[in-house]
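Since the structure comes first, as structure tokens, the remarks are kept for the end.
Only a portion of the chains appears, each positioned as in the full assembly.
Labels run A and B following the written order; every chain starts at residue 1.
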Amino acid sequence: MPQATGEKRWFIPDAYIPEHSAGQLTSHESVCVLNTASDDALLQFTIYFEDREPIEDILVVVPARRTRHIRTSSLAKDGKSIPPGVPYAIEVRSDIKVIVQYSRLDATQAENALMSVMAFPIH
Amino acid sequence: MPQATGEKRWFIPDAYIPEHSAGQLTSHESVCVLNTASDDALLQFTIYFEDREPIEDILVVVPARRTRHIRTSSLAKDGKSIPPGVPYAIEVRSDIKVIVQYSRLDATQAENALMSVMAFPIH
């Protein structure tokens, strides 16, 4: 039976939703999660800011044996979402082991810029 | 005698084959594998999706003391390959230790965007 692989806590210190888009693509960030297990994974996001209290307990499900590329602009809790143009950081907790990567497409100018990192795991 | 180095299982949660290309270069992804051993490495790829069953058991050989930069568009099994424009994730298993890096060139616009990560190893 397929096993859970990876870690249960992951961190991304450099998150940022660009304010503008030009050209064919839209600026966005994705938190990309892989769940190799035969059970669904329940994720709990915490969003940290420079100048205000964290947003806690945003819940997302990643089904068994699936990946989900989660747009950060879709994360919301009690009507609070992540404002564009503000530096922030992301913590992901999962009830089972998963693997987490973070990528950003910046289309502020007509031509695109891309960056990606494996999130930092805590054992 | 040269030893195998690295790990036997590696993961890349954020994979994506861009649908369009402009300018001089073609959008593509590469899974770059280094085999430092004096034996060939036999790789087994699993491709995970957001909304359908994984494609399993795609086999690739990396010869002894060689690197291979494998285009993801070349991966296929029983006539099934990875569709462009669809978010997916990659697992690489190897019979001996290897080192795995993932890079994407996005040439959707005339000017290029690049991203690269070391794949996430499981010990």
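In the analysis below, contacts are C-beta pairs under 8 Å (C-beta built on N, C-alpha and C of every residue); 3 or more make two chains touch, one makes a residue touch a chain.
Keep in mind that this is a model prediction, so the values were computed, not measured.
Q: Since every chain is the same sequence and 2 are placed, give me the total copy number for this complex.
A: 4
In this text, only the chains that are shown with their structure count from here on.
Q: Could you tell me the distance, in whole angstrom, between the mean C-alpha positions of chain A and chain B?
A: 22
Q: Which residues of chain A touch chain B in the complex?
A: 5-6, 23-25, 30, 32-34, 36, 65-69, 99-103, 105, 110-118, 121
Q: Note which residues of chain B are touching chain A in the complex, please.
A: Result: residues 9, 11-14, 16, 20, 48-51, 53-54, 87-89, 91, 104, 106, 108-111, 113-120, 122 of chain B touch chain A.
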